[in-house]
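All protein chains but one are shown at their positions in the complex.
Going by the order they are written in, the chains are A, B and C; count residues from 1 in each one.
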Amino acid sequence: MTELTLAKAVNSGLRRALADDDRVVLLGEDIGQLGGVFRVTDGLQREFGTDRVMDMPLAESGIIGMAIGLAYRGFRPVCEIQFDGFIYPAFDQIVAQVAKLHYRTRGAVRMPITIRVPFGGGIGAVEHHSESPEAYFAHTAGLRVVTCSTPQDAHTMIRQAIACDDPVLFFEPKRRYWTKGEVDEDADFPFDRARVVLEGTDVTIVAYGPLVATAIDAAIAASDDGISIEVIDLRSLSPLDLDTVEASVRKTGRLVITHEAAQFGGLGAEIAASITDRCFLHLEAAPARVTGFDTPYPSARAEEHFLPDLDRILDAVDRVLGRQNALTGWSAS
Amino acid sequence: MTELTLAKAVNSGLRRALADDDRVVLLGEDIGQLGGVFRVTDGLQREFGTDRVMDMPLAESGIIGMAIGLAYRGFRPVCEIQFDGFIYPAFDQIVAQVAKLHYRTRGAVRMPITIRVPFGGGIGAVEHHSESPEAYFAHTAGLRVVTCSTPQDAHTMIRQAIACDDPVLFFEPKRRYWTKGEVDEDADFPFDRARVVLEGTDVTIVAYGPLVATAIDAAIAASDDGISIEVIDLRSLSPLDLDTVEASVRKTGRLVITHEAAQFGGLGAEIAASITDRCFLHLEAAPARVTGFDTPYPSARAEEHFLPDLDRILDAVDRVLGRQNALTGWSAS
Amino acid sequence: MRTTVSETRIEAELPSPPDELVQLLDPEGRRLTDPLYDPYVADVTDDDLMALYEDLVVVRRIDVEATALQRQGQLGLWPPLLGQEAAQVGSARALRADDFVFSSYRENAVAYCRGVELPQLVEVWRGTAQAGWNPYAVNMATPQIVIGAQTLHAVGYAVGCRHDGVDTATVTYFGDGATTQGDVNEAMVFAASFGAPVVFFCQYNQGAISEPVGLQAQRPIAERAPGFGIPSIRVDGNDVLAVLAATRRALERAHRGDGPTFIEAVTYRMGPHTTSDDPSRYVDPEQKAAWAAKDPIARVEAHLRERGVLTEARAASVAAKADEVAAAFRAGCLALPNPAPLSVFDHVYAEPHAGVARQRSQQAAYLRSIGEEGGE
Partner (left out) sequence: MRTTVSETRIEAELPSPPDELVQLLDPEGRRLTDPLYDPYVADVTDDDLMALYEDLVVVRRIDVEATALQRQGQLGLWPPLLGQEAAQVGSARALRADDFVFSSYRENAVAYCRGVELPQLVEVWRGTAQAGWNPYAVNMATPQIVIGAQTLHAVGYAVGCRHDGVDTATVTYFGDGATTQGDVNEAMVFAASFGAPVVFFCQYNQGAISEPVGLQAQRPIAERAPGFGIPSIRVDGNDVLAVLAATRRALERAHRGDGPTFIEAVTYRMGPHTTSDDPSRYVDPEQKAAWAAKDPIARVEAHLRERGVLTEARAASVAAKADEVAAAFRAGCLALPNPAPLSVFDHVYAEPHAGVARQRSQQAAYLRSIGEEGGE
């Protein structure tokens, strides 16, 4: 057990993956000498050489396209997309190729590609550096989408993602890169299972990535009010571990889902719809979503007005509990 | 009033738009002499010249990027993407530029770009020719997403899309291109309002684009069984006309949503979640979704096993009515 | 990987694109000499040339048969290669068995030469599958429909070969229209940066569906590659011998570790873009007639007849072989099984996936409930 930041935990996971399997190669812009703009690949090129840790020319479609060719050849490429907002030039190669090749070839060709994406806001960045594009990929059959919220999960899950024979979008909550926590390199858990972070009986809060910490804060604040909240960290966004959420909601009868991505067509909709389908008779109130707004990500000095925070989550908790709140009268009428 | 196929109705709408406003220009691959692979732009280059109807080099990002520059210059570009599966190379220009420019510039720059996309399956095509990518764009703030199901709507809505100062993704249900119907060039209706196609009292079916016809067939079949179904054609997918759906569900208490796109993270999830939020106490059952599966689009000879059809919709109708059906026991437990 | 750029002009190793096309057999079947390219085909015997001739005839016959099958409703679509036989056969026959191909959708002759079994050639077009064969069985990826996407895959595969320490070359096929796509240009940058052992093989067939090549290129496309640091060759794509020579030269560079080469094979698509296309709307009849006179098969035939190699008897046996292949092809096509209803759920993921598993079970239950076959 060592204490590591989340960024260092990914780094140590990558190091283990490179050491354990010589088919693992890292591809990305500035990941070599610079160690990546967040230093997540720091030292890896020095340790494993330029053939294993390859700085890429500046083209995201090129990076993913090249990774596909390497995967055809039996490699396990791990691609870094420098920021969330720069994954879109690679969208075609991801959704039309990476996601479909195994299906297209009836299993003959495997695409064990991991695409690492620092994502989300909260770091005061300029445009295109605070996006939460996970729903696009979760809606794409053939991809797996995961994210982590702790150093332990970051370490274990990046290794699981690389070991997985399917393509995995690995979203790293960039504003939590400096969060510290104990990491046990030998820890293991099922790749696609959610984690019940806090147990509770009144309301279930489902969160992932950067907002897990916020959800925990909300739960602690609510407990002062005598409200017992169960917090679930999804970890896997596609597939979703609906069984775990269902079990929780059957107990609490109330569901709040939070993410930074826009609400409209976001993962919260899928979770709300699926859980409503599974737990219709157990729900005391309609599931509530606390999310980024249906606007582009705003400028840095406005992001605090955009991002879900503790107060907005608690407001939704009030709402599913049927208490008077800001939105009373707006819905659930 | 003239009887036109849906393809011809788009054609006549484009012709009117070109004639009415000389800032309207058409851009696309093979849209000139060939008239487009579906002949939707047939004759327009001959009539309006190569400066108004421009064949584009073979690059979708280039087409949308060029349209952005034209829009900066005050034009109203109408881009044709040859098939749904070829929009992905333009994804970055659409979601990071077209969708954001008005917001980025605090309203200084308008992006009245229409992106026409023949979409959906059912025509026995090869890979990448039967995609339903609407949810990606509906999840993107700054874009409007619409689709049509009749020649009348096709004609009126393409003109509305072009006249709209916002960017509009205009999805054309390609398997209905040859559907005929009366078209009144002077007809008008609000651009973002759903249409109640059939009134009914027992179950609401929400559909759009290619599946509206299927939903109507299902409603007619159900009426033989004494079930009264209200069919809503959404027309606008973003924004959604939730008021119209809500009003219907408050009446019927039961909702079935159908689309060809994958279920996971599809628009059905948003509709189910939003309507559950708005009508929680009016719902008799959890909303049911009848959709394409969470798989890539299959080969032509398997598509009948993938696409929602009348029987699958009726099965869901049974389900929301609480009748014994195939999925009894699977959910709503 | 080189990380500095000379700021003065460097001569690329191959003369950057020649003014004249490389040609070894002219349209009348005369053998031209070319000091640079002759050595690359010095070992080609009469029998070898007869074999190339047979390939050309057979792949054209397959193409005609496939078009007929489409007209009869047995295929959903077919992209004919009529006119491009020499570009495909000449290049494909230059390959070693371990070389790997990433092609576009029109390279049926390449697939034939790689040893793809006949019915597998049409599975995609019949709609019974999204890919007709296992790429590893013949070292050729299945047809790529997204224009240009495969060129990047080729670069990645080529870099992977180098990492593996093997001298395998990778060849990627694409059209003149494809060269507009960002991906193809990115592939050239990446190939040059990593010195990837890859051959870019562009079939410059004068258009992209209805769009004349002039919309994509103001200059011969082979002139683009040197600017990316990739030497290029412009070859008569209707001359099977010249294409063989040029491809061998490019492959030699790749096998030797000298990096990428770009080949532009100048040819013409004599048929429609696909069976859904209506070329009468855009084809220039004069241009088409001019190209008919440059037919890739006629010139080999003239050459072989002139030299007495192609006797009536041998011609008849080639024709018989073509008929035989066509018959087997047709029979194989008609025998392709339709996919089972639940097969749509197969191979979405390589590892177990709760979401797909659940949907599959639900659909199986549904199919059982309506008494549908194949619902397990």
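Operating definition for what follows: contacts are C-beta pairs under 8 Å (C-beta built on N, C-alpha and C of every residue); 3 or more make two chains touch, one makes a residue touch a chain.
All of these numbers come straight from a predicted model, not from anything done at the bench.
J.: Which of the displayed chains are touched by the chain that has been omitted?
T.: Touched by the chain not displayed, across the whole complex: A, B, C.
J.: Any idea which of A:G69, A:P89, A:G122 or A:G142 touches the chain not displayed?
T.: Answering carefully, the residue with contact to the hidden chain is A:P89.
J.: Which one, B:L34, B:V78 or B:A96, makes contact with the chain that was left out?
T.: The single option touching the absent chain is B:A96.
J.: Out of C:A225, C:L244 or C:A302, point to the residue that touches the absent chain in the complete complex.
T.: Residue touching the absent chain, from the options given: C:A225.
J.: Touching the hidden chain in the complete assembly: which of C:L21, C:L75, C:I209 or C:A302 does that?
T.: Once the missing chain is taken into account, the touching residue is C:L21.
J.: Touching the missing chain, which residues of subunit A?
T.: So the residues of subunit A touching the unseen chain are 29-30, 32-35, 37, 55-59, 61-62, 85-86, 88-89, 124-129, 263-264, 293-296, 298-302, 305-306, 311-312, 315, 325-327, 330.
J.: What is the set of subunit B residues that contact the non-displayed chain in the whole complex?
T.: 25, 50-51, 56-57, 59, 61-62, 64-75, 77, 89, 92-93, 96-97, 100, 102-110, 112, 141-142, 144, 164-166, 192, 238-243
J.: Write the list of subunit C residues that the hidden chain touches.
T.: Within subunit C, the residues that touch the unshown chain are 1-5, 7-10, 17, 19-21, 179-183, 185-186, 189, 192-193, 212-220, 223-229, 266.
Going forward, only the chains that are shown with their structure count from here on.
J.: Going by average Cα coordinates, which chain is farthest removed from subunit B?
T.: In terms of C-alpha centroids, the chain at the greatest distance from subunit B is C.
J.: For subunit A and subunit C, what's the span in angstrom between their mean Cα positions?
T.: So the centre of subunit A lies 40 Å away from the centre of subunit C.
J.: Roughly how many whole angstrom separate the Cα centroids of subunit A and subunit B?
T.: 29
J.: Counting only residues that touch at least 2 other chains, which ones in subunit A make the list?
T.: Only 61, 89, 92, 96, 100, 103-104, 141-142, 238 qualify.
J.: What are the residue numbers in subunit C that touch two or more other chains?
T.: 129-130, 146, 182-183, 348, 355-356
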